[in-house]
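Every protein chain of the complex appears in place save one, which is left out.
What follows is chain A.
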């Protein structure tokens, strides 16, 4: 079933090409949904194969392992591809009605597909330079998506976003150079083998820290996150949602991959640093969020805060910790995307993102209020929703590793997250509408057509159901994440799948 590894790359590419060729908005929409559904289908197939038959690898072009480019899928990568497909499909359906004509006719759909291809490529590649190339594919598409529409705020946000990401790319390239100069290979499995033989030296530490910086900028960890709250809320909400779902998580994925496969020689220093950064990221993110009064900016700061939890498990570097990290990534993709999508619906109904001018939605649209509550409480970690279990596992892993400081930080930040979610709840849904009694022409046209609200709400309802069902059936899901973490902690299987039985 080698073709399953290639499908998550080929389907978005083909869909993008077809969308570019037909260049008709209506056809692009149809192909968009079909393409994303196909991506999700192939990803689920890949995950099933990987679970059943172990790690899959393809040598592209038939060149044997350390020389050619390898595509590898372990359980972790397959889970991430499934999530990418799911989020892609949800956001695609959502944008059918939320995206404006101008952006659609300037290539919103093909760009989204190209970005999805870059994301899936980054998850599946087994070659460190190829990872750089996929990062760039993803970045160039995301640059255009942030800027598409050329509103004032968008251009400002785009300059910050582009600059910081280009710096990160330059650092990444430098790190690849250091690694290649040291051991003369680029294949990640081969690199793991060679680095295990190299004595720990300043050069290895330099390379690992350069990777940490490069991926840290992309994942938006403390103190490298400032570009994120400055740019993520500027594009239209479906673009913000897909960025929040996928782009920072690709940075986290790369961090986990590199620091579980390549740089495991000096865990006390490197993973200790990661743990400290995780705590600071959680705390600064949530404190930044407390001060915000704009729906989407508040959510952007929460992205930063949640990244802290994701790398906390990596910092602990125990199987339980990594399983918690993966659980948290999956949960966060669902909850955060859903919150962004809901903020878009609120904007459609009320015409603003400012918390102070919103209100009264719990009476006018109670269904939306319940959907918000599910996602928000899941983000804050209330039982029995998905966020509770991921945080529980991370805290348990922290206690087992006797890292009490990080556990305390994680718990306090959890409370503050709950505080800022209740703040949104109070301001947007609970308090009386400040504009109540006045004439509101904007309010009536919002849910005008039944099908338009269906396309907006269907993804939110489906993701909301997933959050609840992951929360209620945490055990089978956790078993899958545990398997993924086990593979990450024991890279021998990964190396054997790529290089064959040689070493």
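Keep in mind that, in the parts below, a contact is a pair of C-beta atoms (placed from the backbone, for glycine too) under 8 Å apart; a residue touches a chain by one contact, two chains touch by 3 or more; residues count from 1.
In this section, contacts and distances are computed from a predicted model.
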item	value
Which of "histidine kinase", "Na+/H+ antiporter subunit C", "Carbohydrate ABC transporter permease" or "Electron transfer flavoprotein subunit alpha" matches, in UniProt, the chain that is not displayed	"Na+/H+ antiporter subunit C"
Hidden partner chain, touching residue among A:24, A:156 or A:493	A:156
Residue, one of A:50, A:119, A:176 or A:275, that touches the chain absent here	A:176
Contact partner of the left-out chain, one of A:34, A:166 or A:373	A:166
In chain A, positions touching the absent partner	129, 132-133, 136, 139-140, 143-144, 147, 150, 152-153, 155-160, 162-163, 166-167, 169-171, 173-174, 176-178, 180-181, 186, 229-231, 233-234, 292-294, 297, 354
